[in-house]
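Okay, here's the structure, questions in a sec.
Missing here is one protein chain; the remaining ones are kept as they sit in the complex.
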Amino acid sequence: MALDDTKKTRDFKVVGTRPDRPDGIDKVTGRARFGADMVLPGMLTGRILRSPHAHARIKRIDTSKAEALSGVKAVVTRADFGEVPADVADVMDNCMAGDKALYDGHAVAAVAASSPAVARKALKLIEVEYEVLPHVTDVDAATRPDAPVLHEGRQQETVPKGMSANVIARSEFGHGDIETGLKQADRVVARTYRTAATHQGYIEPHACLATMGPDGKADLWVCTQGHYMVRNTCAAILGMEQGQLRVTASEIGGGFGGKTVVFLEPVALMLAKKSGRPVKMVMSRSEVLRATGPTSSTSIDVRIGMTKEGRITAGFAELRYQGGAYPGSPVDMGAMSGFAPYDLENVKTVGWDVVTNRPKAAAYRAPGAPMAAFAIESAIDEAARGFGLDPLEVRLMNGADEGTKASYGPTYPAIGLKATLEAAKTHPHWSAPLGENQGRGVACGFWFNFGGDTCVSLNITPDGTVTVSEGNPDIGGSRASMTMMAAEELGIPYDQVRTIIADTGSLGQNEVTDGSRVTFAVGLATIKAAQAAKAEMCRRAAMVWGIDEDAVEWADGAARPAGPNAGKFPPMTLKEIAAIASNTGGPIAGHHEVNAEGAGVSFATHMVDVELDPDTGSTKILRYTVFQDAGKAVHPSYVEGQFQGGAVQGIGWALNEEYIYGEDGILQNAGFLDYRIPVASDLPMIDTVILEIPNPGHPYGVRGVGETSIVPPLAAIANAVSAAAGVRMTQLPMSPPRVLAALQAQADG
Amino acid sequence: MSQIHVTTKINGDETEFLCEPEDTLLDVLRDRLGLTGTKEGCGTGDCGACSVAVDGRLVCSCLMLGAEAEGREVATIEGMAKGDQLHPLQRKFIEMAALQCGICTPGILVAAQSLLERNPDPSEEEVRYWLAGNLCRCTGYDKIIRAVMETAADMRRAS
Partner (left out) sequence: MVEVVLWGSLADQAEGARKVEVEAGTLRELLDGLGEKFPGLRPELERGVSVSIDGRIYNDSWFQPIAPDSEVVLLKRLKGG
């Protein structure tokens, strides 16, 4: 259901202000309970045994010695799970390997024991006989006809005959004719770009605590982006009814897409079932890096045709994304989004989904889009610079606007791309002087955003305060946004509303916290729930006044008689109506359940200055500015925070972060020392400019903001480094050795 | 397997505990004493989520054995507020939205407090380098650095 009741001229009282977040004190005092912080009486420690091989047939698992160890209460292998429904078969296999271990770190068995020490000892007593198989971790190598094959029979009908079985799917998007467009160009840039796999890098490792009784009723405490997803997936894997599994979301210590799937949870439930005791499982950092969702590594060919005036006559990209050990890399999203910022007559993208012996890729913030943007925005930049054209002007000249036919098909409604470019052009950053070894880069980015199933229940307490129950874990301050929207709609102060994240037994189905959907979709449901409560309160006031309920309106936190025949009554406040609720029909509540379709797309432009050290090849970020359309910024501080956080994750992706596999297929940098995410001393302040082009699909105009901010930085930084180096950088990360090699190659002529 | 008896002071309180020889201070705080405000992000001293002060010195509690707390004074996030009075850093972090998910926040607050005890007037660069051992993946550090600098300014004005 989409809504068209945007009130563009509305004067907001709460929305747009910056109140303290409701969970702030819990989080600055250590009181907030995250995944690993929960305990239960009689709790066991669960641990997972992981494959030391990149690809191996599991010939035999003998758990008898582990089971005999004092203190071991349960051992689980894949055999304990039996057949599972087809739609969760890959998830099951990723949580616990079946016939084959498909990557270094793939789970093969698990134990529950009385202490961590006993659990560790028990893992060593599990005997696994492997037949080591040839492996492949590189995306291009995996597509070759002679590459080691992970799965037979998974290739879709979309793939031409004769290709490696590792190539799972092919898709093609676009319109016009590329060859015609290229003929109209004065210059064609054709390059191949590569990006390394990166990890979401949330600081909180995966953790959960499971209990299950002999009657099959189970409870699960877990850090996740979606506890309803956890419930549904685990229930399917364990053959349970969804209603018998109650899942409670802990506070979540970051996710960025990586906690939109299950890893430990079905195993913990199975261990709890077999042992009859609560089982807590917490991953180590190396387990997080080896076995949970990184993003794809990619290889992308781009061709851009441009006239000497800067008009793009053709845009083509062929994208190969490896998604790890199972089908479903985010290549389609990359192929659909890469050219989305531009109004092009001739555009075509081709995406290839490829499997390799790496952990299954999980979603990572605008999944698939940053790599495509890196390649395409780099090529556009190179073409523009080749003519000595201003890269912002070239983007404005070709930029998409209302009425543009998007590269992925639809015609855009009102969008904010050009607003971000205009803001960039007039910002002082754009005209700030640059010194020696310094360069400036810009890039645009796009993300779809979406909605999905959402429930909100809003209750009025007898003393006239308001509680909001929603079903999406608060990953970055969304309780504050919901509280603000409820207060706004009811016309009451922010501090008279408290928002909680309800467990799966308390609300209907809720889509995962993903797709930048929460402030949009849960916000929409919160507003609608508040409207329902207001309507009921107006009805109660009408009863008291003895007038028709249509003659009552709600304004500034009170029911008021409206219209010429309503009579003269003093306004009845929310508190007054709440106090007499029992006398007027019973407790007052509003609720709203919706599949919130109609999310608004969003665009951003990023601008960055870098300085290269010609002796070491290291890159320093000097200045960074984000320009993004938020639709409506409900709590501007947390909108800025999303912009800044996405930009810095992009900086890590561009400069440092990289999954490094050895010839043996083993991950060589499974720790934060060697997998280096940006630290405070790497960075300057990240400036932000919030644009507000309202989304007509939301009552307050909200678009999602969480994901778009990671789309432009890879390209913006590559454009800046290339400008500073005088040589085009086509491979990420632009680590010091790679930049140094480029500088030396250029010096050697 | 014999446990070690340790007598220490935690957040000002005399505390005794038994621990395994291999237990880290982090294990003891979280699993034996119920002080779960100190977080484990890596277990290898790379992320700073487990930052505590031991005898006034900032340490990663995952890199110190529980047994080494004998006779020391340990300060954790749970001791930062005095009763219902938040420390100015805690107050400022909420006001300035210097946290998103909040998992790194206890470690960053403990580390920032340690900085301000040594240097009441740090430059932006000094704050950035002091906090370089505390990873935050959500915020890009901008609001954290600003909150620490503003708290320092407020505390200087108040003293």
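Chains: A and B, in written order; residue numbering restarts at 1 for each.
Rule of thumb we're sticking to: a contact is a pair of C-beta atoms (placed from the backbone, for glycine too) under 8 Å apart; a residue touches a chain by one contact, two chains touch by 3 or more.
Treat the numbers as computed from the prediction; the structure is a model and nothing was measured.
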Note = Whole complex considered, the hidden chain contacts A
Request  = Touching the absent chain in the whole complex: find that residue among A:452, A:471, A:617 or A:636.
outcome  = A:452
Note = The one residue from A:363, A:501, A:654 or A:679 touching the chain left out of view is A:363
Message = For the chain not shown, which residue from A:193, A:256 or A:446 touches it across the whole complex?
response = A:256
Ask   = If the hidden chain were put back, which of A:599, A:666 or A:742 would touch it?
value = A:599
Full-complex contact with the absent chain, from A:150, A:336, A:397 or A:577 = A:336
Ask   = In the full complex, which residues of chain A touch the absent chain?
value = 1-2, 156-158, 170-175, 200, 256-258, 260, 330, 332-333, 336, 348, 350, 362-367, 408-413, 448-450, 452, 514-517, 595, 597-599, 697, 707
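We adopt the following convention: only the chains that are shown with their structure count from here on.
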Message = Help me check something: in the complex, which residues belonging to chain B touch chain A?
response = 20, 22, 30, 34-44, 46-47, 49, 76-78, 80-81, 86, 90, 93-97, 99-106, 109, 125, 127-129, 131-146
Query = What residues of chain A sit close enough to touch chain B in their complex?
reply = 18, 20-21, 23-34, 36-37, 39, 117, 200-205, 251-256, 282, 284-285, 475-477, 635, 637-638, 640-641, 644-649, 671-673, 677-683, 685-686
